[in-house]
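Beneath this line is the structure, given in structure tokens, with notes to follow.
Complex shown without one protein chain; remaining protein chains in place.
Letters A, B, C, D and E mark the chains in the order given here, with residues in each chain numbered from 1 onward.
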Amino acid sequence: MTLTDDHTVLASSKTPFYQAVGDEREVFRAAAGRGLPVLLKGPTGCGKTRFVEAMAAELGRELITVAGHEDMTSADLVGRFLLKGGETVWVDGPLTRAVRAGAVFYLDEVVEARQDTTVVIHPLADHRRELPVDRLGTTVPAAPGFHLVISYNPGYQSVLKSLKESTRQRFVAIELGFPPQAIEVEVIAHEAGIDEQTARVLVTLGNAIRGLDGISLREVASTRMLILAGGLIAEGLSPRSAVRSAVVQALSDDQDVNRALGELVDAILPRS
Amino acid sequence: MTLTDDHTVLASSKTPFYQAVGDEREVFRAAAGRGLPVLLKGPTGCGKTRFVEAMAAELGRELITVAGHEDMTSADLVGRFLLKGGETVWVDGPLTRAVRAGAVFYLDEVVEARQDTTVVIHPLADHRRELPVDRLGTTVPAAPGFHLVISYNPGYQSVLKSLKESTRQRFVAIELGFPPQAIEVEVIAHEAGIDEQTARVLVTLGNAIRGLDGISLREVASTRMLILAGGLIAEGLSPRSAVRSAVVQALSDDQDVNRALGELVDAILPRS
Amino acid sequence: MTLTDDHTVLASSKTPFYQAVGDEREVFRAAAGRGLPVLLKGPTGCGKTRFVEAMAAELGRELITVAGHEDMTSADLVGRFLLKGGETVWVDGPLTRAVRAGAVFYLDEVVEARQDTTVVIHPLADHRRELPVDRLGTTVPAAPGFHLVISYNPGYQSVLKSLKESTRQRFVAIELGFPPQAIEVEVIAHEAGIDEQTARVLVTLGNAIRGLDGISLREVASTRMLILAGGLIAEGLSPRSAVRSAVVQALSDDQDVNRALGELVDAILPRS
Amino acid sequence: MTLTDDHTVLASSKTPFYQAVGDEREVFRAAAGRGLPVLLKGPTGCGKTRFVEAMAAELGRELITVAGHEDMTSADLVGRFLLKGGETVWVDGPLTRAVRAGAVFYLDEVVEARQDTTVVIHPLADHRRELPVDRLGTTVPAAPGFHLVISYNPGYQSVLKSLKESTRQRFVAIELGFPPQAIEVEVIAHEAGIDEQTARVLVTLGNAIRGLDGISLREVASTRMLILAGGLIAEGLSPRSAVRSAVVQALSDDQDVNRALGELVDAILPRS
Amino acid sequence: MTLTDDHTVLASSKTPFYQAVGDEREVFRAAAGRGLPVLLKGPTGCGKTRFVEAMAAELGRELITVAGHEDMTSADLVGRFLLKGGETVWVDGPLTRAVRAGAVFYLDEVVEARQDTTVVIHPLADHRRELPVDRLGTTVPAAPGFHLVISYNPGYQSVLKSLKESTRQRFVAIELGFPPQAIEVEVIAHEAGIDEQTARVLVTLGNAIRGLDGISLREVASTRMLILAGGLIAEGLSPRSAVRSAVVQALSDDQDVNRALGELVDAILPRS
Partner (left out) sequence: MTLTDDHTVLASSKTPFYQAVGDEREVFRAAAGRGLPVLLKGPTGCGKTRFVEAMAAELGRELITVAGHEDMTSADLVGRFLLKGGETVWVDGPLTRAVRAGAVFYLDEVVEARQDTTVVIHPLADHRRELPVDRLGTTVPAAPGFHLVISYNPGYQSVLKSLKESTRQRFVAIELGFPPQAIEVEVIAHEAGIDEQTARVLVTLGNAIRGLDGISLREVASTRMLILAGGLIAEGLSPRSAVRSAVVQALSDDQDVNRALGELVDAILPRS
């Protein structure tokens, strides 16, 4: 997969900054054009949320985002009755609002949610494009422009928490990863507000950590972490303190691992 | 089982498109004529929902569909009391509405639901044909035409989630599978809005994946997936991008498996 | 146990059709005469529900039936308070209604229910014959004629789900099984509305499946399944399609098992 | 422990029939005199409930009985707020009623209940003799005569379900068992309304089953079971049918065990 | 640890009878003086509750006691909203009442409670001395004199149920045990109302049981048990019946263990 030809830069004042790496932008547009739901796959901090924000802005549609979690129920998405003045009044949930408004609905970390959450989106994810609201005894048809997007991190999949096949097969899947070096430098400099020279050192450090063998990290250094470190530097903190807090201490609680990471930092970062 | 003689095509403007593969249409009609409940068995994306939609249309009956899930309760099917103006008002659930209206009630993925859901349909599934509504203290007799249909995917059966024998034995069982090649090409071309030539390439790819040995996939490429890929092609995406998103990335998160699938795609799909 | 002498036929217009096989009718009558509760044991589809319906009709008593399930609470049996016009109003549950009316109360599949359900029937099952309604702070004495009947399938008993000894010992136990061949032919012909010749073929098939060794079935072919197959035949379906749907596909999801059962069907059923 | 000297007979028109076997009557009276709580231990069907009924009658106190179960909460014992006319009204639970009335409160099968049930009785079981009602913010002192009695079956104790030591140590413990032969004959004849000759045959059978080696029964034949069999005989059923239903089928679902028990029955019961 | 010098006797008409064994009284007073929370450790029935009652009386403070249990929630301690006349009215829980009144709050068996109970006391257990009441959106400062005391039995600690380190480290810990022989005789004679001679026999028996090897008892004979036995004797029961009920049967359900304990009783108790 050669990526260098495809990437483009979008940095208008209104559209969130997003650097495409492969054909993700074309696939998303084709799916949106046909109303097909999209599943984003990729590691923590690689830019899934930012990608959806950028695409929604490009397509000129409202974006409604909800993060899945263990205690989320279908009512949290669809809506519920509330007592007002002694009467029960129906209040739409965020999914129902998106369905009525023709907005992009982004359900982040979908595998964290309980199954009734994922099942409730089935009729929205196939040719029916409608949301049954059992408690009202009605079905809400999706307004034109409604687009369903979900995401998850394949590295966190487990036997207990995985996407049901019958849900997964309804989606067009797009895989995102960490960007190649040149793009990542550009992204970090832009997001953290630091010069490209400093950003390049951070990316060098990030790639060195990603390439480490023999130590166990639950995650590698993400683009998001490097942006955090850059932000602390921009605030005047020394690069070593910034990297120690935003990268090393964030990656691990193990004293031995942190010492090894610290030596790597010492080797790469300039003495301030 | 020779299937080629039996299949017929139904494509009127009102009836959903469904291609029969075996005697499923005759068995369904006989069961409906006698009021016997039907259990559909088959893999994800083989067309169970579409089959029920087609049969309901042919029989001229309303169809009410509910997808089973872990958190569904019998109240979600039968109904509940809601507070209105300080009084409790009973609101029928979808099952009760179907029982009163003489509609086809389709409970999709029944094994996902808790047992109180499956037990509540017992009196509707035998000679009694009635729905006890305990909270009202009444029993609702099924109107003529009421027909109970449930489905599940035998491949997902487990010790924890299986249909109770005492439920299962009340049903006439129909097994559905992926259609033979000629029918599948016709279905995909029709549903995705692409030419038969492109559809045939997709079916060739689908059968190649279904025949793969030595790699572990939770599911094979379903008819539904191939229709999704066709839809992206119809939207102008290149066949390779379409298949990568709608089939390869949807089938697996494993980098090795995806590389193997990618090579299969390269061998079968024309270079665009 | 010689059964042939005892069985009698009851087919009046009002009493449900039931063929006695042993001394079940006499034991039930003695227990009812003395007000002793009855526990019915037997496999799925052997006629437990029908037996209770027949006995209630013979004794001239109302029958109230409830199917036990995992999510059933004692309130589902005893009753609950509902909000009406701003006041809480008590609504009797089906058990309380039966206790007040002197009806037969049949709790089907009792081991599926939670323990508070089974414990709530204890004072009704011994010399006290009364139902404490804790939420009302009262105790309802059983009206004359009240008769408590519960059932379960010993084959489904497990460590997790079994009848508490202290519950079980309060009951007179009656074991039911599949009827001998002559009776089963009569039952199937009557229930499905087919001729005795066809019914005999179905019973022959059923007994052949019941006698199969070397294949694993969770259940054998029940009388209820054979009646379902007969009903499809009465509706005009070919015997092979009928048996495939109502017996083979209902018994198993295993392709090898189903092929073996299919060969048995081919050997026994006439070519149509 | 020689028991023959101590047992006495009580059969007044008002007091329930109870045959003392050891010093249980004296211990109960001493505990009641000092207000010490009592724990009854013994197998299912040996007469624990009857003993409490008899003692309450002898002491001239009201008896309030509650059976413990898994879903019982402290509110089920203490009471709860109910909505009436838009206001919340407190309704005493059975324990609070007994505390106020100075009654005997009998919590049967206490280990089935959740811990909040057993903890709620602590202040009633020591020198405080008071019931804190947290939801009212008050404490109800026990009226004179209040006596707390709980029971359980040591044979059912398990790691998951056992009486907390801190609860158990607050109680005076009385162990009950099946009565010696002469007393059991008297009890069965009296309770079932049959002659002593028939009762003696039933007790002989019961003791034979209790002495069986080599077959696995969860429980032995209890006095209660033999009374049930006697009742069916009094209703006109043959002794063999009566014993088969009330004892054999009630004891076991295992075909081999039931055959062995049946042979024992044949050897002991007279041919009718 | 030589204890004989320190113990003192307090038996005024108002203060509950408590016999100090070590420096527990001094530690408690120092902690109370500085407002430091106290954790009492010790076996069931050794007098933890009595100690708190005595100290509260000596310090002239109100005592509010709550027993922890599995189903206790923080709302049970802090308070909740109740419906009155159509309005929600806040009702203080026992902890909030103690905080406002400057009382001693004693949470008995704290490890039985769920974590939200233990976490809710954190701000009361350190320098903040305040109770956040989230549902009211306020924080209640502890009135002068408020003193937090919790207790648990180290012998019941388990992996599932233990005190969180972050809770435990906030407390001054006092360990209590069974008192030495002379004190225990005095306590039992006083509490049960029997002569010192009889009390001495009971303590001799208790120490003999505490010293038994080779039999498995979940607990040894506690001071509380010996007081119960003494109470039955004071009521006129024979010492052997009293000890059998209050000690032997209370300690164990095992027939072999009980026989061994019975022989010990026979050897020590005088024949009456």
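The rule is simple: contacts are C-beta pairs under 8 Å (C-beta built on N, C-alpha and C of every residue); 3 or more make two chains touch, one makes a residue touch a chain.
Here the structure is a predicted model, which means the values were calculated and not measured.
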item	value
Chains on display which the left-out chain touches in the complete complex	A, E
Among A:23, A:112 or A:165, residue touching the chain not depicted	A:112
Omitted-chain contact residue, chosen from A:45, A:132, A:179 or A:206	A:45
Interface with the undisplayed chain - residues on chain A	44-45, 49, 65-72, 76, 82-86, 91-94, 97, 109, 112, 153, 156, 191, 218-219, 222, 224-225, 228, 231-232, 234-237, 241-242, 245-246, 249-250, 253
Touch list for chain E against the chain that is not drawn	23, 26-27, 30-31, 33-34, 36, 39, 41, 73-74, 81, 83, 86-88, 114-116, 118-120, 122-123, 126, 132, 134-135, 137, 154, 157, 165-166, 168-175
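Following the convention adopted for this analysis, only the chains that are shown with their structure count from here on.
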item	value
Distance from the mean Cα position of chain E to that of chain D, given in whole angstrom	31
Rounded Å distance between chain A and chain D, as computed from the means of their C-alpha atoms	62
Residue numbers of chain B (touch at least two other chains)	83, 86
Graph class of chain-chain contacts, one of line, ring, star, complete, other	line
